[in-house]
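Missing here is one protein chain; the remaining ones are kept as they sit in the complex.
Up next is chain A:
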Amino acid sequence: MLRFIVRRSLQALLALFVLSVLLFAWLRSLPGGVVSALLGERGTPENAAALRSALGLDDPLYVQYWRFLQRALRGDFGVSNGVFRGEPALDVFFQRLPATVELSIFAMILALTLAIPLGYVAARRRGGPLDTGSVVFSLVGVAVPVFFLAYVLKYVFAVQLGWLPPSGRQTVGINATHITNMYVLDGILTREWDAAWDAFKHLLLPALALASIPFAIIFRITRAAVIDVMEEDYVRTARAKGLTPRVIRVRHIMRNALIPVVTVVGLQIGALLAGAVLTEKVFAFQGIGQALAIGFERRDYPVLQVLIMMAALIYILVNLLVDIAYAVIDPRVRTK
């Protein structure tokens, strides 16, 4: 098990390195570039050239990369030159991380708690109205673009009905203590129930929009896995032993059916990060996704660089955790 973790971590490091090279080259090949972004309207060829050499942009790309890498290893990713002007890029990431983590975890919990039971029930009543209905519903779930769904939810529940706030993470001016900067969790920890409820209402719509794709995919995988597992010989053996339906469901069907689900959940983390960019933008939810969108508009390379690298790191770490979880549920992986 330990060797497995070490090997996977080394693979992860290598992947991060390759990604950083590609990212570095790609960002610097974008049209416009940092100089025109910094100078804006005032740019003359002369001060552009001066700025280029001051920033070291005339050096060959590998020299620039080497410089970047040396600083990055010391935790210095440069300073934002966009809306967060003057702030270290890494700080932008850490300030915004809790919001996105809270949003993603909540969206994933929503997706899992709805999709797994529904997938099981649909599989047991295969071909029935509930099954057909939820299959169609899940097809719609994957087909509708996340940002479109986000707009629709916002329009219906925030703008038209006014049930939920249309944007932000917390009502401006509310009195709330922050510990983790995950506002719902903070509200619960400090027993400021009003603040927690307020943050929860802000979280609900973006989380629903973000949960749509993982929900649809997890539902379909669960349903397919349960249908497969129910026909397995070992389920027949369990029934032949006269076990209660609960034991058969939990120990013999779900334990096996969840193996593909775990893999898919891992893969969905990437989709969740991508979806967070769009959802956070629509709901002006101040997380990493929103910062990434702003960074792009402003060509804020230091911020973009750090956000993308860290997103990749999170993605890789989560996948490592998923692999470990996989080994825990499936002894055939563990004892190989």
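What we mean here is this: contacts are C-beta pairs under 8 Å (C-beta built on N, C-alpha and C of every residue); 3 or more make two chains touch, one makes a residue touch a chain; residues count from 1.
The working rule: contacts and distances are computed from a predicted model.
Engineer: Of the candidate names "PadR family transcriptional regulator", "2Fe-2S ferredoxin", "Dipeptide/oligopeptide/nickel ABC transporter ATP-binding protein" or "Acyl-CoA/acyl-ACP dehydrogenase", which one corresponds to the UniProt protein name of the undepicted chain?
Structural biologist: "Dipeptide/oligopeptide/nickel ABC transporter ATP-binding protein"
Engineer: Pick from A:83, A:224 or A:243: which residue touches the chain that isn't shown?
Structural biologist: A:243
Engineer: Since one chain isn't shown, list which residues of chain A touch it in the complete complex.
Structural biologist: Output for chain A: 232-234, 236-244, 247, 251-252, 255-256, 259, 329-332, 335.
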